[in-house]
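Taking it in order: structure first as structure tokens, then the write-up.
With one protein chain removed, the remaining protein chains of the complex are shown where they sit.
Labels A, B and C are assigned to the chains in the order they are written; within every chain, residues are numbered from 1.
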Amino acid sequence: MNIRRMIGKTDLDVLIRDLISAGKRVIAPVRCGDSQHEALEYAPVRSPAEIHWAGPLPLRSLKEIIFPPTETLFGWKQVKSSVEIEANPNGFRETVIIGARPCDAAAFEIVDRVMGWDYRDDLWFGRRQATTILTVACPHGDESCFCPAVGLSPESARGADWFLTPADGGFEAAILTQKGEALLEPYKAQWPEPNNFSKQQLSGLESKVRANLKVQPESIRQWLEKHFDDPLWKHVALRCHGCGACAFVCPACHCFDIVDEPEGIDRGRRRRNWDACQPALFTLHGSGHNPRKDQAARFRQRIMHKFNYYPARFGEVLCTGCGRCVRVCAAGMDLIAILAEIGRRSEEAGAAS
Amino acid sequence: MQELRDLARRLLRENQVNVILGYECARRGVRPAFITEAADCDRLVFDHRCVHNLAAYLSPRRTHVRALGRPAVVIKACDARAVAGLIRESQIEREETVLIGVRCGGVVLDPADSSPLSSGNIAPRCSACDQREPALFDHLVGEPKGAPAGEASRDARLSEIEAMNPEERLGLWIGLLGRCTRCHACRQICPMCFCERCIADKTQPAWIETSPHSRGNFAWHLTRALHLAGRCVDCGECERACPARIPLGLLSRKAARSVASRYGYVVTDDPAIPTPIGSFQFDDGQEFIA
Amino acid sequence: MSRIGVFICHCGENIGRTVDCVRVAHNLENVPGVVHSIDYKYMCSDPGQALIKQAIRELQLDGVVVGACSPHMHEKTFRKAAAAAGLNPYLCEMANLREHCSWIHEDRERATDKAIGLARFMVEKIKYNRPLATIRIPVERRALVIGGGIAGIQAALDIADGGREVILVEKEPSIGGHMSQLSETFPTLDCSQCILTPRMVEVAQHPNIQLLAYSEVESVEGYIGNFQVKIRRKARSVDEIKCNGCGECQKNCPNQKIPGEFDRGLGMRTAIYVPFPQAVPNIPVIDRAKCAFYRGKAKGVKKAVCGKCAEVCGPKAIDFDQQDSFVTEEVGAIVVATGYQLYSIGKAQESETLRGYGEYGYGAIPDVIDGLQFERLASASGPTGGKILRPSDGKEPKTIVFLQCIGSRDRAKGIEYCSKICCMYVAKHAILYHHKVDHGRAIVFYLDIRAGGKGYDEFVRRAIEESHALYLRGRVSRLFRNGDTICVHGVDTLSGEPVAIDADMVVLATAMRAQPDIASLAQKLSISYDRHGFLNEAHPKLRPVETNTAGVYLAGACQSPRDIPDSVAMASAAAAKVLGLFSNELLEREPLIARVDQLACTGCFHCERVCPYGAIERKQLKDGKGRVIKIVAEVNQGVCQGCGTCQATCPSKSVELEGFTDEQVYAAVNAL
Partner (left out) sequence: MASSFEPNIVAFVCNWCTYTGADLAGTSRISMAPNVRIIRLPCTGRIDTLFILKALERGADGIIVSGCHPADCHYTAGNYHARRRFAIFRDLMEFVGIDPHRVTFSWVSASEGGKWAEVVDRTTERVRRLGPFRTYPRLARGAGE
């Protein structure tokens, strides 16, 4: 598929208004409410004017649109000795994400692998199916970004249905999927095809963020495979408070907990909630035993899962280099520094052997 | 700075302590440091980027830090209140911890922010702080500092919310707490949240719903604020750690305002003063009781 | 799944009239976990209880909910029935469908709905009840009695006669208390000392009683059956073992002019003294504030200023260097019999709520005395040898005005209660005065005459009719000195006429008040007291001599104003309670107490700080190699009274109160 269109700013506004008036949920980066800081978040918009195209990466990733922090799996009601199940009545609402950052959009395809692996997660794929993603070329990078180190880039179209590149006061759109084409359909004839020479040269963002971290995921994986018990873990995890903030803002982390939440004596809901591997509770057994007994073991798990186990099973790392975990960590845990250190050790080991 | 490094070196060399909990420079600004070798003491820094409350690392729950041995910890006046809290509540022994007090003229909100301290980047708690140095310490280092910049009216927002009508307030908090995803960063980083098993993690019964919907979030944040009433040291770490940027300090400061106005209680770094919940006066106010 | 039986009682018509018991039983039948739900006319009757027992046995019930009256009425009944059928009694609960429902509502429909809701709470709660076993703790079968007045003496003798050891602690140099100061006692007019001193001697000689006079309770640790009491033995400056009580020291003490406490300042004593001749123990004590030896030492004079007593003491018992010493005693029960003090009408009051009597000169008129001073004047062993003489000039008063309710029943002065004994002792004073002073005129101002008691009203009538006391109903507004006499201005409210009397003496029946240091003793014992400082009984009617701290009992006027017969009766009752407690080696307690989840406990000890009983102890939790992992809270089973304040305070809910656990309350709330 190689459909391209030039979309003027007003044209895009029309599209967004049409979507909203058609009852679709439109998600886009907007300013955070009640925050003293210049911060963005992905949130439903009621008007195209709310959208912030430029500015830093939104605080939380797009994950919550497909995989909400909490969702009802089903409701139950007990009648004498039998139980009636009430399936989640809500279908999947048609959603269009506008202005997705490449590192967020790419994460969906990476997580698709585990969600569709031994068991197909209907909730994940149901929402995936109902959601169309319009990625925009990344307008902003900082010292925490490292998408090039994990094989992506500020212009990566992975996971996108449309990829938008700023051009001539509007965007040049590449329509990449059938879903994308369906979205374009009503406007296909009105909007012109782009002139090949009008596309803006992006600023040197890619080379800037590439300088933040230069490692090969495979070399990281090889070191990890052999260093489960390395003293490095104890050392790097010292400052970790064991909160789940890194996992909760991560576009690729997808662990969840299932709880039965009573809403009275004979009824309730089974919910699925986000979970994270850093708090001790995550692996605490009923007996009181915890196989991941300290923060070093828990932090190692986070790195191992993303950069060893996941690529070993699914062929790619569970990370899009968005850098949110680095930015959000109040204790100064720095994944870039840790990966750089592991990369260095791996190279040394490689050179020695 | 040199004074701090020399002291740390001496403490390690003389085996008075096994680890110095301090600050060091890293790729992104300043971060907590755990120095176990005298030779590494030159890594230690203290400046206006040292926003972190290192008292949190003293909690017995930090088994990986405890395993390093007897600690010396660098504390600002605000951090000293947390140390006092830990002593008061039997979490650490005063004699087992060496306290290196540092004089402080305010810190920035973001430890990666290397621009000079100004009213624009100062941590809100510092503007209203009149304590340049702790009263609880074994050693006190650093040059005397002047009062930090910024307005002292940080509780204006608190009063603004108090002045709203109940529906507005409920709406505001549904909006704010609705953002909470229950990562529990607020709790994990809090020096006074040291429970072995948090009430929010207790499942039999689950008083506090673990799901991150507003109902569960209200129960969690109200209960946390109540548990911190008269205990919160106002270090601002919960707010700094919150990935959803929820102004959690509003709740704990409301609780602080409540204990201050009702019981004249203000949290200090004197471990001998008991917390207001757990003590009482026969004539405590009861205007709300029929 | 539980197997719960629900039993709905009609209580005749009491519940059935307003609550459709059949509908309640039917509704509960459909609740998950309920396997049996019936209604019956009288559940507490024998056939009713039989229904429960039968169902427990035949249906293997693991929980019983009885919807009937208040659990305060029949919880014990039904738990016993359950136990008789082999069900743990703590798996039986009651829903209060009578006091809390049928008796207070009229709408049958809504009352029935509510009854269903109340029963539902209990059904859900009981799913989380655990079988509990009675707690047994060993009992140290010795008692401590605090206070050596008549109540303490009686309690000590009764317990000692019951074959148990008693330690009797008295803060004064001698036992005897206020009763030893009285002349005669109402309504029989027997001589107070004549009946009291034999009992005092009996105490001193009883093989089971260890008397620690001039001593005070310093601290109390432990719990029922196992108290450790630290007692301060104040320095007498006299060796109790060497002293033979000859009295030479007193005779030779140069300071003979100290107003004596025993005579209420009307007589004099020496610096080394026994309070009164019949004192038990008959061992003197040196008043260090008055003794020349100590005063000289305090001023820094190097040479001993005086040493007369030591010089004349045959057995060399004087010990100027004696210090306070401490003994610790293990006891299983404590009887508090600390008595009372009298209201002082002076300007200075120890409590802000109290006011002195400016209108009566704040006690500055020498011939205005209180009732206890009158007792000393009337006493044959008193300063006047039993003659009624004015303190000011030693003349015999021809007119005495007695004022009742001084302090008592007077909110303006801070005390609204009735001191109970004053009406009677004023009548006694009037009679004694009549006996002792011919043609003496006794005038009594009273508000009401309260003379309930055997022979009491007759006694007051006797004062009026035989001793010709003039009783005027009203208050005296003012007293002032008028030359030799005291002008008494008041109103006779029955005639409405103002009254002015020239009296030679005025006797004030001042209120009985709690002891001044009672709060500190109450804190040591973890018992409560009312706002006047009188110690609280566990139940005003049904547990009048117990306190809310198990193992601590009350006797006498420390609990409220009491006369001698009441104090003695109470003392014997307390002794009976103590002997009952001591009748077994092991003490059985209800197991509804707190329990700590030591894995979850963080050891912040908020619980320790809120526990009203000091039941929280610190325990080291060790790993297999004996290393301390952490220090956690532990509940002392003997001390905990089951209030649950620890649990509500515990941030992580790592302490649970049995019978009211979080799961039980949660389940009930869930059933809303």
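In this text, a contact is a pair of C-beta atoms (placed from the backbone, for glycine too) under 8 Å apart; a residue touches a chain by one contact, two chains touch by 3 or more.
Treat the numbers as computed from the prediction; the structure is a model and nothing was measured.
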Contact with the hidden chain (one of C:D46, C:E106, C:E350 or C:D623): C:E106
Omitted-chain contact residue, chosen from A:T70, A:Q301 or A:T320: A:T70
Of C:N27, C:Q49 or C:N96, the one touching the omitted chain in the full complex: C:N96
Interface with the undisplayed chain - residues on chain C: 70-72, 96, 98-101, 103-107, 110-111, 113-114, 117-118, 121, 526-528, 530-531, 548, 592, 610, 612-613, 641-645, 647-649, 657, 659-660, 662, 665-666, 668-670, 672
Contact set of chain B toward the excluded chain (per top definition): 161-162, 164, 166-174, 177-178, 199, 207-209, 211-216, 218-219, 222-223, 225-226, 229, 251, 254-255, 257-259, 262-263, 276-282, 284-286, 288-290
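Assume only the chains that are shown with their structure count from here on.
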A-C or A-B - the one linked by more C-beta pairs in contact: A-B
Farthest chain relative to chain B (centres taken as mean CA coordinates): C
Whole-Å gap separating chain B and chain C, where each centre is the average of the chain's CA atoms: 48
Whole-Å gap separating chain A and chain B, where each centre is the average of the chain's CA atoms: 31
Separation of mean Cα positions, chain C and chain A [Å, integer]: 71
Junction residues of chain A - those touching two or more other chains: none
Multi-chain contact sites of chain B, meaning residues that touch two or more partners: none
Residue numbers on chain C that touch chain A, as the complex places them: 1, 30, 32, 120, 124, 599, 667, 670-672
Contact set on chain B toward chain C in their complex: 60-61, 89-91, 194-199, 202, 204-205, 207, 227, 274-275, 277-279
Chain A-facing residues of chain B, complex: 26-32, 34, 52, 56-57, 62-65, 67-68, 111, 172, 175-176, 181-185, 187-189, 201, 206, 209-213, 216, 237, 240-245, 247
